[in-house]
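As you look at this complex, bear in mind that one protein chain is not there, while each of the others sits in place.
Chain lettering (A, B and C) follows the sequence in which the chains are written, and residue indices restart at 1 in each chain.
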Amino acid sequence: MTRTISAPFRAVLAEFVGTALLVTVVVGSGIAAAQLSPSDAGLQLLENSIATTFGLSVLILLFGPVSGAHFNPVVSAADWLLDRRADSRIAIGSVVAYAAAQVSGGIIGAVLANVMFDRTALEISTKVRLTTGHFIGEVVATAGLIAVIFALARTGRAALSAAAVGAYIGAAYWFTSSTSFANPAVTVGRMFSDSFAGIAPSSVLPFIGAQIVGALIGLALVVALYPDAARSADQAVVPHERHISETGSGP
Amino acid sequence: MTRTISAPFRAVLAEFVGTALLVTVVVGSGIAAAQLSPSDAGLQLLENSIATTFGLSVLILLFGPVSGAHFNPVVSAADWLLDRRADSRIAIGSVVAYAAAQVSGGIIGAVLANVMFDRTALEISTKVRLTTGHFIGEVVATAGLIAVIFALARTGRAALSAAAVGAYIGAAYWFTSSTSFANPAVTVGRMFSDSFAGIAPSSVLPFIGAQIVGALIGLALVVALYPDAARSADQAVVPHERHISETGSGP
Amino acid sequence: MTRTISAPFRAVLAEFVGTALLVTVVVGSGIAAAQLSPSDAGLQLLENSIATTFGLSVLILLFGPVSGAHFNPVVSAADWLLDRRADSRIAIGSVVAYAAAQVSGGIIGAVLANVMFDRTALEISTKVRLTTGHFIGEVVATAGLIAVIFALARTGRAALSAAAVGAYIGAAYWFTSSTSFANPAVTVGRMFSDSFAGIAPSSVLPFIGAQIVGALIGLALVVALYPDAARSADQAVVPHERHISETGSGP
Partner (left out) sequence: MTRTISAPFRAVLAEFVGTALLVTVVVGSGIAAAQLSPSDAGLQLLENSIATTFGLSVLILLFGPVSGAHFNPVVSAADWLLDRRADSRIAIGSVVAYAAAQVSGGIIGAVLANVMFDRTALEISTKVRLTTGHFIGEVVATAGLIAVIFALARTGRAALSAAAVGAYIGAAYWFTSSTSFANPAVTVGRMFSDSFAGIAPSSVLPFIGAQIVGALIGLALVVALYPDAARSADQAVVPHERHISETGSGP
């Protein structure tokens, strides 16, 4: 009993390990794809996107009941913005704790992928990704992600989030020009592997800027389409307890 | 409260944005596939079809509760035809409003895909697709689509529509010779990108004609197999409120 | 009212159209795959198997409530064998009617695929498929199919059959050496297209023989694992009314 971890710490742990494994899935499958299918970049992206679809869906199932399975600072921030009048609102301190766990997890996940594939543990990507089209791509990708997550939360269908978010990212790898990072923590993590899924440091801040713009557009769409939904603060991405800012410990 | 958008307008907005994003998914993933897998047209279609399966399923989940997620004038018209005696019947004016939103959304979606991939915003496709086999292919594709949607609606299984319609289109990309447009709004939109998923203007009207023929065959099959189902006007494609022709505003 | 088709005829119609479309999916996607990916037979089978997985799952959803969505004479016969003491047992006459609809549907489905792809309407396949390994492959494929269908039926999980049967066939295309025909009606149909998914007439009877052997092994496994399940005669492949041998007409 007394040795169990407190609920708030469990939530932060879930965000840390979950985001780490998400980046391991993205980067690791990218390394495997580039090694095994050297002659066709589309086939590499197909392998990478299918692995990410399956892996992300399972990670949401695995960590969701503990923390909501955000794995993404703009999701946590959007959760805070959207439910700003609700009693169950996520605390701003929790958003900061989640974001710190997500970003540090993202970096650790890249290291884990590098080590598994016998590469240098900490690389710096040289893959410059910045074009105007890519910037718009990230805006579209993140707007869609936020819209999907909070539309499901506001209509009581968060149990579908694991499959829906995985499928969304799997599609967005293809229909956006940027291959849909849509996540600042994952973007930072992917900076540390000089492989298929990497991103050069110079492209990171513009990508994060685009993600913030996209998140705001996605939120506007959610509010326009679902204006009067019940409070959903404990429904994003999947139903979970909202306890991170409480003082009590775990049961 | 008073600033929220009225329910009928929300439904039209959902059809507009949803159809736009559907065409962005189809055209955008087609451009990516053609760029990344230049040496195998089948691999391009596989990438395009998997992205569309996932993307369409998610879009139905995202917009369904607001408008039904038709994204397709023949679906809206079939809905009107099929429930012509029901009190909850969709109004003919609503069908027209939906169709206008769908077609204009389809065009905007192609523009968005073009811009994301650093192409000219508004292109005209040069991809002539008209053969006798393609015409029959479109008839089969649309008949199957209509049959699936209204069979699920008439048997109380509309909650499966998101996955089923996505999977159906993913299969029909392959088993029909026309790669299954099955949608006049999407057909018009795809005219405006000179890329993998485009269609030359000269092929558009025959394709739409085939889609209308197919829709009627699909409706006949639904009525033959499920003659005495309860009214399902608010069940296609997914359960939603039927309020577009009402005078009241949103809550 | 009086113009609606009687329930027994609706069930036979569903088996006919459903099996036809199943063969159209298999043969049509095979033709497309061979045309579009000429340089890699594995890629062709991947395209063919993914289209079949999605298409078969949707067809089961579409026709299931009317007839059970057997689409397969060994499934109908196994249904008859397995529930031979139940009041709701499928009549032997119904099995014959189902089988006739399935086989004729299978042939029509091949013709439809040929016509859509601008080929001769009725071809005879020249693809000889008979080896010892293929024979064992068909035994394994059909045993597994029967086991999956009736295990789900006997445990009240027939609502999962659409996804499960589609996924099973998608896997069995790969893990069996015969690419898993597992269905006499589909085997006969595939004889009439000289394309990727075709089968030469000389291989048809041995394949059907293997399928019968496999079905019996599958039934033995079901009875061994689930000996005391409730009657499941109206649960295979999906829950449906059992009315084909009744004299009454539809409601």
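Following the convention adopted for this analysis, a residue touches a chain if its C-beta (ideal position, glycine included) is under 8 Å from a C-beta of that chain, and two chains touch if they have at least 3 such contacts.
Quick caveat, the model's predicted, so the values are computed rather than measured.
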Where the missing chain makes contact, among the chains that are shown: A, C
Absent-chain contact - pick from C:I5, C:A34, C:A91 or C:I136: C:I136
Candidates C:L112, C:L152, C:I199 or C:L219 - the one touching the absent chain: C:L152
Footprint left on chain A by the chain that the document does not show: 4-5, 10, 13-14, 17, 21, 24-26, 28-29, 32-33, 35-37, 39-40, 43-44, 46-48, 50-52, 54-55, 57-58, 61-63, 65-66, 112-113, 115-118, 250-251
Positions on chain C where the hidden chain makes contact: 40-46, 49-50, 53, 131-133, 136-137, 140, 144, 147-148, 151-152, 155, 157, 160, 164, 167-168, 170-177, 221, 224-228
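Following the convention adopted for this analysis, only the chains that are shown with their structure count from here on.
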Chain copies touching (chain B, chain C) - same or different residues, decided at half shared: different
Separation of chain A from chain C, taking each centre as the mean of its C-alpha atoms, in whole Å: 41
Cα-centroid distance, chain B relative to chain C, in whole angstrom: 29
Chain B, residues touching no fewer than two other chains: 40, 43, 46, 50
